[in-house]
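All protein chains but one are shown at their positions in the complex.
Each chain gets a letter, A and B, in the order it is written, and its residues are counted from 1.
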Amino acid sequence: MIESIVDIVLLALLVIHAIAIIYLRNLFAVIMLFSSFSFISAGLFVVMDAVDVAFTEAAVGAGISTVLMLGTIALTYSRGDNKQEKLPAHKPWLPLIVVILTGGMLIYGTSDIPAFGDPLAPAQQHVAPYYLEQSLPDTGVPNVVTAVLASYRGFDTLGEVTVIFTAGVAVLLLIGGRRRTKTETRAGDDRET
Amino acid sequence: MELIIGHYNYWLVIIIMMAGFYTVISQGNLIKKIAGLNVFQVSVFMLYISIGNVKDGAAPIIEPTVELYSNPLPHVLILTAIVVGVATTALGLALVVRIKEAYGTIEEDDIHNQDHSL
Partner (left out) sequence: MKHNLILRVISKFMIPLIFLFALYVQFHGDFGPGGGFQAGVIFSAGIILYALVFGTELAQKIIPPRVLHFLASLGVLIYAGTGVASLILGGKYLEYGVLGSNQVAGQHLGILVIELGVGITVMSVMLIIFFTFAERGRPE
């Protein structure tokens, strides 16, 4: 009972965050709201018993992503600028219709999913009980998520480490050098090269 | 009524997902688009973790006193997805920095006008 109330309160806070991110025009406020959104979603993951995921989401979303976005504003808006988004030029009717249609179809589609928290749902039946029973005798590691990540599905984790490495290399290639001075970076010059 | 009690979680997550989607397709500023993309990603993660949740279950760390555990498989998949998400965000932000240096602005409408006025 208490868990459901905490669940609903956290989800309601997250909905308010998401709608505020749409309406606010000050970019600094948008980034701070995004960081708070990430942190509250980490709390929601803990309520849903996903402790490893909550750890990673808090560290990565509220930590690294926020710092990188703040760094981007520092690089793209100079000191005196008003860090505001421009007023929109078009009326938002078409995106609104698309979003409402997609949301309606998704809500209609999820009415077939078994109820939230059902222990007899098909998702809990075939592979998961095997992992829960066999991971301690097979690998000697009590944390089932680490055992599955590192041993039963080790190839996926190898691919993931490679993706992170590739992202680092790509960022180095894109903005690795020093920035050219203001007089050189005019739009016409860059597009000729 | 049973339908609402069993599914309110999924419906609220879908509302957050649509708010993020709306930010991506309709707002003009590039940094706001990337923030909206991240909101969308986190809501998809919440959808998967809700599917794996078991009522009165514990976190999937084997202890002798616990009988019912939550499903560990969505946790593994979402862990990988979060890390890949931060890689894409970092790359997107690096591209925004380069776009600013090439066009002088990061508003989508201005970039579009500059491209069309050649």
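Everything below uses one rule, namely that contacts are C-beta pairs under 8 Å (C-beta built on N, C-alpha and C of every residue); 3 or more make two chains touch, one makes a residue touch a chain.
Worth saying up front: this structure is predicted, and the values here are computed from it rather than measured.
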I'd like to know which visible chains would be in contact with the absent chain if the whole complex were considered.
A, B
Given A:36, A:110 or A:139, the residue that touches the chain left out of view is A:139
If I consider the whole complex, including the chain that's not displayed, which of B:61, B:77 or B:102 touches that chain?
B:61
Among A:68, A:99 or A:132, which residue is in contact with the omitted chain in the full complex?
A:68
Have a look at A:14, A:60 or A:132 and name the one touching the chain we're not showing.
A:60
Out of A:16, A:97 or A:161, which is the one that touches the chain we can't see?
A:161
Going by the touch rule given at the top, which residues of chain B touch the chain that is not shown?
59, 61, 79, 83, 90, 93-94, 97
Touching residues of chain A against the unshown chain: what are they?
51-52, 54-56, 59-60, 63-64, 67-68, 71-72, 74-75, 137-143, 145-147, 149-151, 154-155, 157-158, 161-162, 164-165, 167-168, 171-172, 175-176, 178-179, 181
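Heads up, the rule we're going with is that only the chains that are shown with their structure count from here on.
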Where the centres are mean C-alpha positions, what is the separation of chain A from chain B, in Å?
4
Please output the residues of chain A touching chain B within their complex, sorted ascending.
7-8, 11-12, 14-15, 18-19, 21-22, 27, 30-31, 34, 37-38, 41, 44-45, 48-53, 56-57, 60-61, 64-65, 68-69, 71-73, 75-76, 85-86, 88-89, 92, 95-96, 98-100, 102-103, 106-107, 110-111, 113-119, 121, 123-124, 127-128, 131-132, 135-136, 142-145, 148-149, 153, 156-157, 160, 163-164, 166-167, 170-171, 174-175, 179-180, 185-187, 190-191
Which chain B residues qualify as touching chain A in the complex?
2-3, 5-23, 25-29, 31-32, 34-36, 38-39, 42-43, 45-46, 49-55, 57-63, 68-76, 78-80, 82-91, 93-98, 100-104, 106-107, 109-110, 114
